[in-house]
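With one protein chain held back, the other chains of the complex are shown just where they sit.
Right, subunit A next:
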Amino acid sequence: MSAAQQVAENAPVIGNPIPVGAEVYNRVVGFLYQEATLLDTIRLKEWGATLAPDLVYTVPLRQTRPMSQQAQSVIRTVQHYHDNYRSIMGRIMRLTETRSAWAEDPPSRTRRMVSNVQVFATDRPDEFAVVSYLLLTRSRFDFPDMDVISGERNDLLRVDGEGFKLVRREVILDQAVLGTPNLAIFL
């Protein structure tokens, strides 16, 4: 489990890994796949419905640092995203209810490849810590360049009926200088 998740406010204590293939594990993977589908097909309001009202959504900066200072390669002061439920819903509103969210209109064509999923129990029976890798490709207009965003998601999911709600997401990106002109898309 990343240091990020351990230090996050109100973070639960991370417990044992849940084996690959276990019932809960499969449900988590199903949630992540469904989420990727909603975001890639720009069903943003439906994605918004999977967010918990106490959501914390952050994307730290990265810095190139020597091997001996790797902890300092993740910057959590100024970040690329620093949002809560209210602000994410505001972003969704801008994208879905205006006719001038130009950074995504026309929208990017995206693929969120989610893999290397690890699920951990926490000290709360209804919350699971989830680590996954994200490889996101983004194509805009007729540009031949494909923007690639890669990183590790550290999520906290809360059981909600048959599914889950996203309570916390921190995405540790791999680039110190992002190769995409903005993050008008969700990670």
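Please note the rule applied: contacts are C-beta pairs under 8 Å (C-beta built on N, C-alpha and C of every residue); 3 or more make two chains touch, one makes a residue touch a chain; residues count from 1.
Simple rule for what comes next: contacts and distances are computed from a predicted model.
Only one chain is not pictured, and the protein name UniProt records for it, out of "Transport permease protein", "Rieske 2Fe-2S domain-containing protein", "Acyl-CoA dehydrogenase" or "Amino acid ABC transporter ATP-binding protein", is "Rieske 2Fe-2S domain-containing protein". Annotation: of A:L61, A:A121, A:L135 or A:V159, A:L61 touches the absent chain (contact as defined above).
Here the missing chain is touched by one residue of A:M93, A:V117, A:L135 or A:V159, and it is A:M93. Considering A:A52, A:I75 or A:V117, the position touching the chain not shown turns out to be A:I75 (whole complex).
For subunit A, the residues in touch with the chain missing from this view are 59, 61, 63-66, 69, 75, 77-83, 87, 90-91, 93-94, 97-104, 140-141, 143, 145, 176-184.
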